[in-house]
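Questions regarding the structure given below will be posed in turn.
For this view, one protein chain was removed and the others were kept in their places.
Each chain gets a letter, A, B and C, in the order it is written, and its residues are counted from 1.
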Amino acid sequence: MDAVKGIVPPMATPLLDDDTLDLEGIENLIEHMINGGVNGIFILGTTGEGPSLSHTLRTALIRHVCERARGRVPILAGLIESSFKEAVVMAEAARESGVHAVVITPPFYFNIEQDELYGFVRQLIREISLPAYLYNNPALTGVYYEPETAARLLNLPEVLGIKDSSGNMVYFNQLLNLSGLPGVTFLVGPEQLLLESLSIGGTGGVPGGANLFPRWYVNIYDAAMKGDLEKARSYHEKVMKLSETVYSGKGYGSGNVINGIKYVLKAMNICNDYSARPLLKVSGEKAEMIDGFLNSVGNDNGE
Amino acid sequence: MDAVKGIVPPMATPLLDDDTLDLEGIENLIEHMINGGVNGIFILGTTGEGPSLSHTLRTALIRHVCERARGRVPILAGLIESSFKEAVVMAEAARESGVHAVVITPPFYFNIEQDELYGFVRQLIREISLPAYLYNNPALTGVYYEPETAARLLNLPEVLGIKDSSGNMVYFNQLLNLSGLPGVTFLVGPEQLLLESLSIGGTGGVPGGANLFPRWYVNIYDAAMKGDLEKARSYHEKVMKLSETVYSGKGYGSGNVINGIKYVLKAMNICNDYSARPLLKVSGEKAEMIDGFLNSVGNDNGE
Amino acid sequence: MDAVKGIVPPMATPLLDDDTLDLEGIENLIEHMINGGVNGIFILGTTGEGPSLSHTLRTALIRHVCERARGRVPILAGLIESSFKEAVVMAEAARESGVHAVVITPPFYFNIEQDELYGFVRQLIREISLPAYLYNNPALTGVYYEPETAARLLNLPEVLGIKDSSGNMVYFNQLLNLSGLPGVTFLVGPEQLLLESLSIGGTGGVPGGANLFPRWYVNIYDAAMKGDLEKARSYHEKVMKLSETVYSGKGYGSGNVINGIKYVLKAMNICNDYSARPLLKVSGEKAEMIDGFLNSVGNDNGE
Partner (left out) sequence: MDAVKGIVPPMATPLLDDDTLDLEGIENLIEHMINGGVNGIFILGTTGEGPSLSHTLRTALIRHVCERARGRVPILAGLIESSFKEAVVMAEAARESGVHAVVITPPFYFNIEQDELYGFVRQLIREISLPAYLYNNPALTGVYYEPETAARLLNLPEVLGIKDSSGNMVYFNQLLNLSGLPGVTFLVGPEQLLLESLSIGGTGGVPGGANLFPRWYVNIYDAAMKGDLEKARSYHEKVMKLSETVYSGKGYGSGNVINGIKYVLKAMNICNDYSARPLLKVSGEKAEMIDGFLNSVGNDNGE
């Protein structure tokens, strides 16, 4: 299987309440993103509130998404698990439903060391039957895939690439400069860094905003690949404005990104705006700020 | 139900591998602690590797421990969950097995705010049928129960107390000085702070070392309650030596505490020394250091 | 020279503006603290805004304080310097004025390692002609005196003790359990921890609040030494109330402690309430909270 390149949105999870899927919303959102030209869909990541959902619900979500996507784009499923055994079980459910690859986050309760991280992920890859991506998100998991650890794992034939949400571009540069990794993909998390990561050799991104305006991000990627820096920058500026309003609040990585995305999804009539506990809905002042942003955007969806 | 006071060990979880309980070890360990005079047993906490175990295994552990303990001491069960729904399901399993109370850790993936924390825990207490303790461990969960949030929750009749593993004694003092909380218990996590917490009004502790030498900790508690500071200090010094060897490595809160405890449990023929992934066994140099410590202790188990 | 034990207030620095001493205020404050029974005075520490003052002003302050104190209590002077050379020069000025000992903070710009810290402090002690105390304040300097480093330095005959403002009582316990350090003094910084540090073997404290109510802190120390825990706790509770109002705002270690102390010093007609830049004066809501606290205290100064 080839590693995915381009734009792979971390799909938000439409919910009716903490333990009930919004099935119609799921279908709408999938169509919206595929129509926007995305190159894959990543479910049950941070933006997908994976860790907040019961394992039963996660399994149901995987099945529904695979059914609705009908193979038009590859589906990647997050394994954000503190328990090794739960990760194995979830990976098997993903395989049965037709997921293309899993995305492995370090176990995130204990403050672990690199040998513990390597041992966990190496064994997990042995015990599952799907290709894997690594997912680096130290602000939430408390541990980095240090470059040496990343290199050892990225050299395994089962590992297709890495998604880096650290926001640390010195680190991302170090990954890109790891030697002997042909075919591996390097996807950047924070969408504010999409353009610059592509300019130094990154191969794609996992931008939360591609739930909302997928074509903007696809345009940045396509323009950067063609060397049309002016076009790429014009969409980069839209993304900066989106991030400063829709994600505003208490810092990237917290629930502000998620509740902002859900607020806009509701405004677009795509799905409900419910976030699973502990996250809360967007409140007054931020709602107004987002409304203002959406007004300024108008019909400019990048088509 | 009365709030527990005194020494409540966070029971280590004897394992044969990542997903198999060491049933004989569990029985041995329970008898060892109860014979040592402990005032309760806390299972599925950090030391119990709760987050590393599958939910099926956690449920089995709860049942086995309740059966073996036979009501001789109250059993407290940790709810260290990132998913609200999983927490509710686990609490119901705990109730069915005869657990006396649950111990609620904040959801630990997202970096959440106090209103999100309060909403999660408040609703959880509504939906479950057991009394609850709060468990503050910001180094692992990324969020504090700020004094004001703690006060609101500790005022609920269902909430019996708080276990604080922050190691921040300014904070612990603030908790003790919250007004209007009769009958609430204040348990300190780090055993190096047990004596001093009792000297300023704390009502007990959750020391990992009480898996190993339960009577030492019971002696500190009893001596402090009687005002026999000299005796209390003599056992405090033993605890300091234990912590500097058995827990050595990479800092409190990481796997060093757990793998050190398991190493000693095996040396005492109580149970296996396997820790669930991602944690690793004690390695060479630390093993020698612990052996030296155990030699120096000899038969001094505090009886 | 004997190491100081008991209560050593970190004297606030009365100022008319950023570079002018309030000489009358200095005299008032010294008399106020000595009348309150303190065992020494520590100038140019964090509470004394040492790093905010020009070296010329620091030299003038040292001279004035030594003259006014007239040898009634030992004077300790902080060396909070990022430059080795400046530290040497300041120590010489201190010696000339009659200071009894200097208090050495790690250099605080670079993120340094233990060997760099040890080399800096070891050489500084060689080049100066006064006894020294170590001052551990990692929240502000970014580096700990790790127990092993502290032990090496505390074994030097020129080093009389350590002041620990980390607030980490596990660490403070480790210091107390260092072996072979007769005569060394262990002073705790945060006054909320004064009572408990004394209960486990600490030998004194450096409480900011002793600028205001010196007798309260002296009473805690004296009562704890005599084993009168009830009396000690009654003053501990006053200290907790003081710290929750006078130091409120943005966390211990920031300017809230300092501007709160200066606000009360002005209310007591001891000196001006000016803090050197970058610190700001107490603002509206906090001022009201402190006024309420002072009303509740009335004339209860601990005599």
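Just so we're on the same page, a contact is a pair of C-beta atoms (placed from the backbone, for glycine too) under 8 Å apart; a residue touches a chain by one contact, two chains touch by 3 or more.
Please read all numbers here as calculations on a predicted model, not as lab measurements.
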item: Partner chains on view for the chain not depicted; value: A, C
item: Given C:13, C:39 or C:52, the one touching the chain that is not displayed; value: C:52
item: Chain not shown: contacting residue from A:31, A:158 or A:196; value: A:196
item: Which residue of C:16, C:93, C:139 or C:170 touches the chain not shown here; value: C:139
item: Residues in chain C touching the chain absent from view; value: 18-19, 46, 51-55, 57, 80, 82-86, 89, 106-113, 115-117, 119-120, 123, 139-140, 142, 250-251, 253-255, 276-280
item: Hidden partner interface residues of chain A, rising order; value: 167-170, 173-174, 177, 190, 192-193, 195-197, 199-201, 227, 229, 233, 236-237, 240-241, 244, 252
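As a working rule, only the chains that are shown with their structure count from here on.
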item: Cα-centroid distance, chain A relative to chain B, in whole angstrom; value: 35
item: Chain centre separation in whole Å, for chain C relative to chain A (CA means); value: 50
